[in-house]
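Step one of this worksheet: look at the structure below.
The complex is shown incomplete by one protein chain, all other protein chains being positioned as in the whole.
Each chain carries a letter (A and B) given by its place in the written order, and its residues are counted from 1.
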Amino acid sequence: MLASLLQHGAGTAGHAAVAAGAAAEAFGPATAGWLLAVPLLPLAAWVVQILVGRWLPRQGDWLPTGAMGAAAVIAIWHFVKVLALHDPEFDLAAAVELPRWKFFFSDPSLTTGLAGFSAGILYDNVSAALLAMVALVSFLVHLFSVGYMQGDSRYNVFFSNLALFTFAMLALVISDNLLFFFVFWEIMGLCSYLLIGHLAADRKEPKMSAAWASMKAFMTTRIGDICLFIGMMMMWKAFGTLSFRELYAAVEAHVAGHGGDWSPWLTGAGIMMFLGAVGKSAQFPLHVWLPDAMEGPTPVSAMIHAATMVAAGVYLTARIYLLLSPTAQLVVACVGGFTALFAATIGITQFDIKKVLAWSTISQLGYMICAIGAGGVAAGLFHMLTHAFFKACLFLGSGSVIHGCHHEQDMRKMGGLRKKMPITYLAMLVSTLAISGVPLFAGYYSKDTIIAKALERGLAEGGLIWALPFWLLVVAAAITSFYMFRLIFMTFHGRPRAHCSEHAHESPWTMTVPLIVLGTLAVLGGKFWLLDPLGAFSAGGEWFTELVHDPVHFVDHETAHHAHLTAMGWSLAAAGGGIFLSCLFYLWRRLDPARVAAALGACYRLVYDKYRFDELYLATVVRGSLVVSHLAAWLDRTFVDGLVNAVGRIMAGLGTASAATDRVVVDGAVNFVGEATAAAGQRLRRLQTGRIQQYAYFTFAGAVVLAAVVLYRVF
Amino acid sequence: MELSAYLAVAALLFLIGLVMVAARRNLIYVLMGLELILNAANLNLVAFNRFRPEGMEGHLDGQIGAVFVIILAAAEAAIALAIVLNIHSLFETIRPDDIDTLKD
Partner (left out) sequence: MADALSYLDALKYILPEVALTIGLCAVLIWDLLGGGADRPREGAWLSLGFLGLTCLLLIQRLGWQEATVFGMVRVDPLATVFKLFIATAVGLVIAFDLADRRQPAEGKGETWFLLLTAALGGFFLVGTGNLILLYLGLETLGLSSYALAGIHKRDRAGAEASLKYVVYGALASGVLLFGASLLYGMSGTLEMREMARFLVFAVDEGRSAQVLLPTLLILVGFGFKLSLFPFQWWAPDVYQGVSTPIAAFLAVASKGAALAALVRLIAVAYSGLLRLGPDTFLPETDFTRGFVLLLALMSAATMLFGNLAALRQENLKRLLAYSSIGHAGYMLMGVAVLGEAGFRAALAYSFVYYLMTLGAFGMVLYFANQSGSEDIRGLHGMGPRHPLAATATIVFLASLTGLPPTAGFFGKWYLMVAAWEGGLPWLALLTALMSVVSLFYYFRIARALFLRPEEEATPLPDAPRTPVLGGILAVLAAGTLVFLWFEPLLAAASVGVEAVLHW
């Protein structure tokens, strides 16, 4: 769609007409219904599951799983049709009449706010690929959960939450405007909160750390969400629309109207919206929630890391790419590049198998974000797809290992599992090869393209700062292959190092089938070089970059070719070097990692403690708010008490006066002076709320202050 | 008499009422303070009506309004006294400061 928009003007009318005709032929009028069914099936499953799931046979696990299966079939079926079209400018809206829904304010007299807001379906090459990927991976995760979550005390609740989670992501992918995008984005946030915290409500052994992790995830991403919302408001204020297509056109016109210059506020709005993605995709400095999110059950981790949450952030960055000024793009690229390297270094030091994978996800997301910032939108999205396959496979594989090892997660206690869990081993090995960027595996193609794009942009822009992303990515690539093979060697090779790994066993079929499917995709996902020998769907290159083109090309073909070759050389060297080092340390044991760690000393500790970011945030944000609350308490003691005391004194005086009046007016015999003064003294000693007359003082004081401020400011 | 004299008395009554509500240690006096505030407003209404500008003398809306307010004040006093009576039987005190079980 990005491509189609930019090239829409350039493409000849004749070509467009032919393409639209072909698309119209492939997609009948019922297409919109089919596409809507993809998110609506899990939604319907959620409704039924949450209401009556408890009383269904097998607690209703088959219902969301079946619905997801159907949704996946529909999504893939449509994706295959899109693939067969070979049209980089494909946009369903141009081919068939799509329904649009008018919302809220169709009355034109209501001109402010969201007047005349309408929403529709956005289905182009990007959404088609993503929809198919999300539906497929989610279905596999559902299937996996049937085995993995067996015996959970809230089995039915888990499935209903999973279904809602999937619904939100699927609906987000086909939203054609930022508002609905944001709506589903937030539903997803809510579901992630419930799912990460799932084990906290376990009837038998509640896991309190999960409750904290879910809170942390929700709050951290909310910070990004608020930024995204403010960015949206800025866009809305400026252009009066939130539809992606209209925003592209409006921004293009705005920039053209200013002689090609980007206004600073546009840069600001772009960065604000990108911060939303920083939160959701766990980019530096809002990355802290993702490793903790491992407290959720393993299928949830797979879901968050591959198909939903984090993918949504990358998808958002891709969708708003055309709204980003060059400065904002530089910020995006640098944040991505830095995150890629930073998270990779932490990955080396972790021993918890799931934590290693979590940091690797953050690092890989850095790649995607960096690619998009550098202008390689297609490359970033491509890597997101291939990453979804191999990362879901790795997570489910780790789940299988953990399941087999009786819920042991420490790699130091594993080892030698190769023989006991052959299917899991193979699937994870293949995925590791893919994530390391070994040629012929899916990850190679996408990662290679990303590094090439970063280099291209560096060459095109010149200067040191734009060269940075490329080198960050190359170093990160070497580290990635090192720590991923470390994981494989520590887990599957050598001898069992603890009781639990000696008695490991292979998992049931509901868990291995998803592994096999995902492992296959980890091999074939980049190029369909086995499935498609005749080239029916692709002309021999990577299918995704043929399908989706970058909106802007920064260098000519010649330079691009050279850049690609250079990048390929560097990335192969990086991958090879990383794997070799890993073999030295963990397979052949020529080097002792413990001694290296000891030699590095403080440096190692720093990385092992994740650069102490949690501590930093604890010290700044959390302590900061504590300081504020102490300050507030101090203000309360000195200021409010003082105020009350002062009021009390005044009131005592007034009370005296009032009592004197009473003596005259009411002819009272009692000495009210004493009573009023004593009461005031009482109040001076004890400050307590819950007393109606103190409320009255506060009210007077508040009203007087308000009136004073207004009179002072205005008159 | 001047209009300002009425207004001054009304303002004084209003202030005395406010102070009684806020400072007296006895709920009955607090209620009396409330009545004073209403009467201050009534005095205003009647005085303004009486001294209204040329050409509008015929209207009696302010004075009729005051009659309504007097009726409402009676109703309010009835309800408030009933509540204070109930407080007295439950808490055995009518000092406003002693009735503070609901608080943060």
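Going forward, a residue touches a chain if its C-beta (ideal position, glycine included) is under 8 Å from a C-beta of that chain, and two chains touch if they have at least 3 such contacts.
Computed from a prediction, not measured in an experiment: that's the story for all the values here.
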{"item": "Candidate in contact with the missing chain, chosen from A:58, A:100 or A:237", "value": "A:237"}
{"item": "Where the unshown chain meets subunit A, residue by residue", "value": "50-51, 53-54, 103-107, 109-110, 112-114, 154, 156-157, 179, 182-184, 186-187, 190, 193-194, 197, 200-203, 206, 210-211, 214-215, 218-219, 222-223, 226, 229-230, 233, 236-237, 690, 692, 695-696, 698-699, 701-703, 706-707, 709-711, 713-715"}
{"item": "Interface with the unshown chain - residue positions in subunit B", "value": "7, 10, 14, 17-18, 21, 27, 30-31, 34, 37-38, 40-42, 44-45, 47-48, 52-53, 56, 61-62, 64-65, 68-69, 72, 75-76, 79-80, 82-84, 86-87, 90-91, 96, 99, 101-104"}
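The criterion applied here is as follows: only the chains that are shown with their structure count from here on.
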{"item": "Gap in Å, rounded to a whole number, between the CA centres of subunit B and subunit A", "value": "61"}
{"item": "Subunit B residues within the subunit A interface of the complex", "value": "16, 18-25, 30, 96-97, 99-104"}
{"item": "Subunit A - residues contacting subunit B, complex", "value": "651-652, 654-655, 657-658, 661, 675-676, 679-680, 682-683, 688-693, 696-697, 700"}
